[in-house]
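Data block below; observations after.
Removed: one protein chain of the complex. Kept in place: all other protein chains.
Naming follows writing order (A, B and C), and every chain is counted from residue 1.
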Amino acid sequence: MSSIYYGRLTVSIFGQSHAPAIGVTMDGLPAGEAVDLDELQAFLARRAPGSGVWSTTRKEGDVPEILSGLSEGYTCGSPLTAIIRNTNTRSGDYANLRDIPRPGHADYTAQKKYGGFQDAAGGGHFSGRLTAPLCIAGGICKQILARQGIQVGAHIAAIGGIPDRPYDPVALQPEDLLSPGQSRFPVNDPQAGQAMQEAIAQARADLDSLGGVIECGVTGLPAGLGDPMLDGMENRIARLIFAIPAVKGLEFGAGFAVAHLRGSENNDPFYMEGDQVRTRTNHAGGILGGITSGMPLVFRAAVKPTPSIGTPQESVSLSRGEGTTLVIKGRHDPCIVPRAVPCVEAAAAIAIYDALLEQKERSR
Amino acid sequence: MSSIYYGRLTVSIFGQSHAPAIGVTMDGLPAGEAVDLDELQAFLARRAPGSGVWSTTRKEGDVPEILSGLSEGYTCGSPLTAIIRNTNTRSGDYANLRDIPRPGHADYTAQKKYGGFQDAAGGGHFSGRLTAPLCIAGGICKQILARQGIQVGAHIAAIGGIPDRPYDPVALQPEDLLSPGQSRFPVNDPQAGQAMQEAIAQARADLDSLGGVIECGVTGLPAGLGDPMLDGMENRIARLIFAIPAVKGLEFGAGFAVAHLRGSENNDPFYMEGDQVRTRTNHAGGILGGITSGMPLVFRAAVKPTPSIGTPQESVSLSRGEGTTLVIKGRHDPCIVPRAVPCVEAAAAIAIYDALLEQKERSR
Amino acid sequence: MSSIYYGRLTVSIFGQSHAPAIGVTMDGLPAGEAVDLDELQAFLARRAPGSGVWSTTRKEGDVPEILSGLSEGYTCGSPLTAIIRNTNTRSGDYANLRDIPRPGHADYTAQKKYGGFQDAAGGGHFSGRLTAPLCIAGGICKQILARQGIQVGAHIAAIGGIPDRPYDPVALQPEDLLSPGQSRFPVNDPQAGQAMQEAIAQARADLDSLGGVIECGVTGLPAGLGDPMLDGMENRIARLIFAIPAVKGLEFGAGFAVAHLRGSENNDPFYMEGDQVRTRTNHAGGILGGITSGMPLVFRAAVKPTPSIGTPQESVSLSRGEGTTLVIKGRHDPCIVPRAVPCVEAAAAIAIYDALLEQKERSR
Partner (left out) sequence: MSSIYYGRLTVSIFGQSHAPAIGVTMDGLPAGEAVDLDELQAFLARRAPGSGVWSTTRKEGDVPEILSGLSEGYTCGSPLTAIIRNTNTRSGDYANLRDIPRPGHADYTAQKKYGGFQDAAGGGHFSGRLTAPLCIAGGICKQILARQGIQVGAHIAAIGGIPDRPYDPVALQPEDLLSPGQSRFPVNDPQAGQAMQEAIAQARADLDSLGGVIECGVTGLPAGLGDPMLDGMENRIARLIFAIPAVKGLEFGAGFAVAHLRGSENNDPFYMEGDQVRTRTNHAGGILGGITSGMPLVFRAAVKPTPSIGTPQESVSLSRGEGTTLVIKGRHDPCIVPRAVPCVEAAAAIAIYDALLEQKERSR
């Protein structure tokens, strides 16, 4: 099994960049959940390439067709499958990449794994395009979660070393999560966003690319979600977040900063707020022992710079077994971080909804 | 499912800190693999509490009994189950923790999840003790991998902000991985190790604790292991690493540093070394598109400071619904990072062996 | 999870009878396997409704579209998804079935399970039409198995109590398995087939339907496939065979006849034929301890008579909570056994190929 998130909710992703279609099947959705296709389309639009400085000029309509699983606008209890046709493809751009692997891409590893039978066109199944079906599944989960008072949101925490204002992990509110997503460049601090866009413009001018960090928050979670040790919230989210091709790091709450903290600093003291148990700080990121604490869940994912860059790069010809210089043509985002933001939300929403379904079994 | 790593190799962990036993079942081990019990015991000893300044004075024999799956020293194709009896327990230390949850522990979240039926003694299933069965499974995988030329090792990368010399991700050799593990305080740079131990001693004196970072490396991997998108090497390792209770962050290769790199810096150029394809740098940590590249696999995990500290802490009485002060007694490590090093190796070894088994199916 | 066969090969089926499409995703296919689409189409044609006396007059083109997983005619290592569009639907036929459940159908149980949100049109996800994607997956597996010398075939063993000549479980040859499938009414004994068709014609004339038994055989299997206790060959095949809606019984080898046999009769004596170990009889159906013995694998599935019949039937109005008489209109097969024969082959082929992939891991 490779492209299946397997849990109470099973999410199976298929497709290659230049195959007839990409898509997703969700198995395990309860019957009777409304799916708002307009809202889903709006969510997918946040991932689609656009006119911003940071984005490719490719057009991807990304209009999903729901093939099954819905009846009169509601989930019907059967697997929900949605596909997106691949239309705007330029195979010629990638013709020689089976022989000369692009640094930072999966061309070489796919060649070794699949013995030359991989679909190399457009990156095949490794293309960032495969995050679109992830967003379909996550977008549907987000809708269901929102109706239960659980809000998932994310923003660009940093690009090219320029930080955005982080979420307040103690006081985070649903509206804090909704607001960044209303912009195509989702940040908390517009000035930081402006500086990031200038850095991207500069990288583009240099035929180069930038990486960044995305921070995701979730509010409204009940305490008690997540199943230790292998299905804790960190494990579930990690499994889905690392399905986003460019992610190379993931941290919850204080994350790597715990390495500099003492226990007396890192521990989050409990206190009562009315009849609610809360913590004064939230270095745990809302997760203790793999289980949600009822505090906001907060994590960050590191996104590497787009490997496709316009500058000439050192590579090898696999057929000739010798070094060569590679010049990548085609259209590529100088920074995919903005478009990866909804993907991170999608991954989180799937993980959380899956844990929520599992928790229903656990209750007597 | 909560405590099962489910793959080609299935690893199912069970037990509570003060239950009769803890243990593990491995299903899917090929028949005919030798298991060296002395070597396994030596590996487990690296995780056991010891006499160092960083460790609790509790004694845990941690001698596993193999109940099934071996016949005359070789795996026999049936599930391998090993258990460790719990003997040295002091339940009284934890008597009131069901009412007054310890900050940074799972006491509160377990109470919410299991409605008061959780086994609270000694942290129950959430205890760090549950990493012993993980190490049994991982230790067996390590032995099998080593016979195939794949070496897994780890060292303390930092404690309390003091860094060790990192692995060289390009030139890493098997002996670099073996060496730190021969010490109970596994570091690359003994001087850094000395400074860390002094910092731990200071934290202990302050009734406090320290966190850190563990770096893990793997050499000898063939290119082609890992199954995108959900079963790539990052996804597999992440799922297992976050089973270690104190881990709050995980990064591969350059990890979060990618946020500061340009594509031209982060991309690892390919070149030929004889008939081998290699990369000049290894920011990818040996993984491209979720698949091993044949370069050393390198990742780091952030380990939070031990939440059990001797200083009084703010907490709440769940029964009375009011704030209170908690003083934790009992014996606790002021820093669990050294003992977590073999756990990280174990998690990595399971993930890699699982991917290796899966790759056998993929080959025609 | 509901419609997923989960193993080394994962087969995920989706769609409802009157949704835009039905389809299947296969995850885990090794790269580099040729898929002959004409041969697949010919296999699907055996399942399609036709002009025979036993079949509905509905036309189902059942031309699958491969959306992903193939590249230049070979599997590329990524999930293979194929869909069939639903075109020839007459929703009006089923309008009142949400209120008045058809005896022998899933109308009532789906109503209870999904709370009225099920897609009732055409039986929704419960329709026999969902065996078409099963046949796509199984047809692809059959092709791969055949190239490895493993032949899967089936015939009508009985309809309406009229028996066909059974397979010889000891001497079964690949050509015995190929031959019945070349007819739209696959039997070993044409005279028996003629009598069956007459019985079907009579049942149709009586506005009634007939059930039957399908026998499946597999030759060329190596000894050693199947993983006890829960993933033995019987368990795997059972899980897939009972995915065919009308199947109510399954037996391997001597099956229920073992209840009349003594051990001395039922045991299959081993003997050497050259350097091959064989058994004189094959009451085990080629499976001992869940593992293939190298003898032909033989099993039989009982298929109930089509529940949709033209005669008036007693049912209830769920909305009014009172009894009523139901008259089913629409087009229905008076006997689905002939069309179920390739479905049984498909189920067997998936189970066997899955076990074959797993056995690759087991070999050192």
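Keep this in mind: a contact is a pair of C-beta atoms (placed from the backbone, for glycine too) under 8 Å apart; a residue touches a chain by one contact, two chains touch by 3 or more.
Please read all numbers here as calculations on a predicted model, not as lab measurements.
For the chain left out of this panel, the touching residue among A:38, A:273 or A:361 is A:361. Of the options B:119, B:251 or B:345, the residue whose C-beta touches the omitted chain is B:119. In the complete complex, the residue from B:23, B:160, B:193 or B:305 that touches the missing chain is B:23. Residues of chain A that touch the chain left out of the display are 8, 28, 30-33, 77, 357-358, 360-364. Chain C residues in contact with the hidden partner, per the touch definition given at the top, are 1-6, 13, 101, 103-106, 108-110, 112-115, 125-126, 130, 134, 158-161, 203, 206, 208-213, 222-232, 234-235, 238-243, 245, 247-272, 275, 277, 279-280, 283-285, 287-294, 302-309, 311, 313-316, 318, 321-323, 359, 362-364.
Taking the complete complex into account, residues 1-4, 6, 10, 12-16, 19-23, 25, 27-28, 31-32, 65-71, 74-81, 83, 110, 113-119, 121, 124-125 of chain B touch the chain not shown.
Operating definition for what follows: only the chains that are shown with their structure count from here on.
Where chain B touches chain C, over half of the residue numbers in use are shared by the two copies, so each contributes mostly the same positions. A separation of 26 Å divides the Cα centre of chain A from that of chain B. Between the Cα centres of chain A and chain C there is a gap of 39 Å.
In chain B, 362-364 are the positions where the chain touches two or more neighbouring chains simultaneously.
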